[in-house]
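The other protein chains are all here in position, but one chain of the complex has been omitted.
We just call them A and B in the order they show up, numbering each chain from 1.
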Amino acid sequence: MMRTRNRAASACWSVFALTLLLVGAPARAEELTIALPAGVLAPIIPAENPLTKEKVELGKKLYFDGRLSVDGTVSCATCHDPRHGFAEPRPVSIGVGGAKGVRNAPTAFDAAFLATQFWDGRAATLEEQAKGPITNPVEMAMPDEAAVEAKIAGLPEYGPLFEKAFGDSKVTIDRIAQAIASFERTLVDVEAPIDRFVAGDANAISEAAKRGWELFNGKARCNTCHGHVSAYPLFTDDLFHNIGVAAKDVNFEALAGKIASHPEDLDKLSHEPGINQLGRFIVTKEHKDIGAFKTPHLRNVALTAPYMHDGSEATLEAVIEFYDKGGNPNPWLDGGMRPLALTPQEKADLVEVMKTFTSDGMARFAPLAELMPKP
Amino acid sequence: MTARSIAWVAALGAAALAGYAGLAGMRSGEGEPWASRVVYACDQRKAVIVEGVRSDEKLPPAKAQRVADLLTDLMRYCKEEITATIALDETITVEANGRVFHDYVPGGPLPIAKVSFGEPTPREEQIWKAELDKLVAEGDRLFHSDEIGTNGVACAMCHPNASNTHPETYPKFQTQLKKVALLRDMVNWCILNPLEGPELAENDPKMKALEAYILASRRGVALEAGKH
Partner (left out) sequence: MAINLTPKELERELRERSPDAERMIRSLQNCDRRHFLKVTARFAAMVAAAGVIQPQSFQLVNVANAAPAPGENPEVLFRFAYISDSHLFARGMTHRFAKGLIKAVDDVNAIDPQPDFILYGGDLAQLGRADELMLGQQILSGLKAPVKMMVGEHDWFLDMGAKWREMFGPDVYSFDHKGVHFVVLNSVQEEDFWTAKGYTPEQRMNIVAGLDDARQSRFEVGEEQRDWLAKDLAKVDKKTPVIVFSHSPLYKYYEPWNFWTKDAEQVQALLFPFETVTVIHGHTHQLLTNRIKNISFHGMLSTAWPWPYAPQGLPEYTVQMFRSDPFNQFDGLGDGTVDVLEGGAANKHYALWNRNPRTVSYADLAKNTLVGPRGHAGPSY
């Protein structure tokens, strides 16, 4: 009972916080807390970027602003689309001038919790991540950080917002990143039917989903990497595994042979055709990380199709098939992958349970979808 | 016995000692390690051996008092046969029920039964041990067999002599299960995963047997629940 009260309270608080954002509260640098159910560990917020309403407001504007890209057509929201679970509905993200990337942009929703950002974990914080796409030639294609700063500084409506958020109107790339990160820290919700079910509400999910949950934690072997832990209900172990997504199209030995030509430019390597398939290896250069990608979190997974780092699995059903066959063999395939011998009923049940990972309160983020450019 | 009768016995004992010593009037063997004399309490079931005093020798008064105090103290254990030894360095060793207790201090506890009812009989202990050994042996058999799983892998392949099972660390957060688990949860996970077999019900006799074997093999290891 206590729990429901807290949940209701936290839902109210989230609504209140968001309402303040949308309505535009008077300018005061008051610190925001991210409201979470009892027992859930809060996301780590860097000390140098305390969360304030003003930063969130500025960050929201930047998040939806195509002018962060060189020709004004691509914003954060273009690939982390609020109409699609803050994720990428195309297999790979497409940047300025139709430049095709190599990654399916992960969801920005609940990303605040994760230990690292990007599919290869090369950014330790949301702040660090936000800077990457802005200057990436296949994404927002700004020539360099100085150009970004100059462009935003030249837009009159931003001056007052920077002043409210940071005390003065100086535009730096770090402030841009901090504001965007602050906004993303409000894109958080961990209250879905599955959470209620795990907490003891037997009616929270359907019978099929319950069977799916048994499989998820049993025969299907999902939970060792995608486990739901009550203190960290993200369905990820924050580690990197080679499950062989692109392995059949890729020669890892030949690729790694090319990697040393620009060993430090991780952003560039992670987008280079071919080489990007090395995944975590690009960052750590550790043998065991060849072809390994981050275990994505599964909150709202039903909203964030397609799946895998290259968007190669279009539906949840396709994902289950991929795991059922044991992934794609390659010399670095994680030893935890193996054929599962699931029956059609079991596969359907697994899909059903994954649908219960969608947060109950997504409706309150719907107004953000209204900010997307109309077709 | 009432306090009065104890005191009376003690007094009699002490008087007897004093009297005997007076009659004997011999040279003291005090300090000679080969010498010792025995003093009995009136029930003939409590004895104190005093080292360094010859058997025909009078006890010096202080030592005599010590002997008397000790006999009185041991008389608490009415039905037991107890022998105490006061060594040259004044330490007291007590022997009772076939067990030896060192550095005894009169008035202190002696972990022997003051009464004998309620204690298991040797026969009972034998039966209990036989039953436990039977379950442990069954667990040993299952642990080493290929019948728990379907792929020929036996628990003993990764856990010879049940090594590396660490049952004393449960409950703990088990990273493969992503939750806090007990030993049998992990046993079931191992059956399902490396052994590719069907999970056992928690009250399945096979599960109990496996647990019994694993726990028996770690007997004496300190409990460290939560240690990863």
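Definition applied: a residue touches a chain if its C-beta (ideal position, glycine included) is under 8 Å from a C-beta of that chain, and two chains touch if they have at least 3 such contacts.
Just so it is clear, the model here is predicted, and its values are computed rather than measured.
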In the full complex, displayed partners of the excluded chain: A, B
Touch with the omitted chain, as defined above, among B:C78, B:V100, B:M157 or B:A201: B:M157
Touch with the omitted chain, as defined above, among B:H144, B:K172 or B:K208: B:H144
Contacting the left-out chain in the complete assembly, out of A:A153, A:V198, A:A256 or A:M372: A:A256
Of B:Q65, B:T83, B:N97 or B:N193, the residue in touch with the unshown chain: B:N193
Interface with the unshown chain - residue positions in chain B: 144, 151-153, 156-161, 163-164, 175-176, 190, 193-194
Residue numbers in chain A that touch the chain omitted from display: 221, 224, 252-253, 256-257, 259-261, 263-264, 284-288, 290, 331-332, 334-336, 338
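One rule holds in what follows: only the chains that are shown with their structure count from here on.
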Chain A and chain B, separation of their C-alpha mean positions in angstrom: 61
Footprint of chain B on chain A - complex, ascending: 217-219, 221, 223-224, 227-229
Contact footprint of chain A on chain B as seen in their complex: 175-179, 192-193, 199
